[in-house]
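Pasting a structure here, questions to come.
Our next item is subunit A:
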Amino acid sequence: MKDELDKRLDNQPDGPERRGSLKDIPVREELLPRWVKGPEGQEYVVEPLQDYFCQAGPTVQTPAYTRIIEDLFNWARAESLWILGFGTGCGAIEMRPLMTPRFDAYRYGIQWRPTPRQANLFVISGYLSVKTLKRAIRSYEQMQNPKYVVGLGSCTINGGMYWDSYNTIKRLDDYLPVDLYITGCMPRPEALLQGFDDLKKLIRAGKAEGANHYAEHFDWYKANQKRVIKDWDMPDYSW
Partner candidate 1 sequence: MDLIAMATGFLLILIGLFGALTNRNILRMIVAFAVANTGVNLVLVSVGYMTGRTAPILDSAVPVAEATARVIDPVPQALVLTAIVIGVGVTALMLAYAYRLFKTRGTLDISRYTDLKW
Partner candidate 2 sequence: MQFEWIMVPYSLLTLFIVVNYGLLLTALMQKIGARVGRRHGIPIWQNYVDLIKNYGIRSSITHGVMFYLGPVFRLTGGVGLLLFVPTLYGSEMFSNLSFAGDLILALYFIFFGSLGMALGAGESGHPHSAIGVSRGLSQVTTAELPFALAVFAIALQYQTLSVTEIVAAQQGSVWNWTLFTNPLAVAAAMLSFLGSMMRPPFDVVLAPQEIPIGPPTEYHSSYLALMQTNRVIFPIAKIVVYMNLFFGGAATWPVFFLKVFLIYFFSLFVGVVFPRFRVEQSVRWFLVWALPLGIAAILVV
């Protein structure tokens, strides 16, 4: 079956190249090009990665308006931190108290959103296994510019106690542009609040341009990501 497909792919203009690139990385079966028969009998190849996913890469989004408006926006971004509700590691447990009466992060304009589309802050909560990294990258890329990454706990800085683990990444900044680390194992909720406050300052100062940094150094990040993620089964940039 696969040979058959190869043959047909060869007949397409850029078939051989594409096949080569496809063969470099292990591709999940559902993402392999396949022959499809239309209702009127026409046959054609569907290439899931090309056809289902937008292939464009991220671009640097410069501030669009005058300085004063951008400042207003930066203030608003700082005062309206919407955290993606995605606990990537054990540190997620420390975020829950922030919603409770004792810490009540809502007071500071910090809220949680269930979808990355609407969130602008991604808290990587502790160690990040390779498997989760893939999901984290995808979620990060699906957030809209400007977006911020906060590394929570030592594990995101240097691997922490998992520094020699076969399964976790050591330095989060190699994979995603981190705006701020909150150290500790685990950092207390108070530390988190302090961290968010620092993040706000960065944002207000216009220094939290991680998303643009990511776009600028996209190839570098991607290479790093692909080095650890062996079963890369998605487009390079997940819109």
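Candidates were picked such that all candidates are chains of the complex that A comes from, given by their letters.
The criterion applied here is as follows: contacts are C-beta pairs under 8 Å (C-beta built on N, C-alpha and C of every residue); 3 or more make two chains touch, one makes a residue touch a chain; residues count from 1.
This is a predicted model, so every value here is computed, not measured.
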Requested in this report: Could you check which of 1 or 2 is in contact with subunit A in this complex?
Outcome: 2
Report summary line: The subunit A residues in contact with candidate 2 across the complex are 54, 61-64, 72-74, 76-77, 79-80, 85, 100-101, 104, 106-107, 109, 111, 113-115, 117-118, 120, 144-146, 211, 239
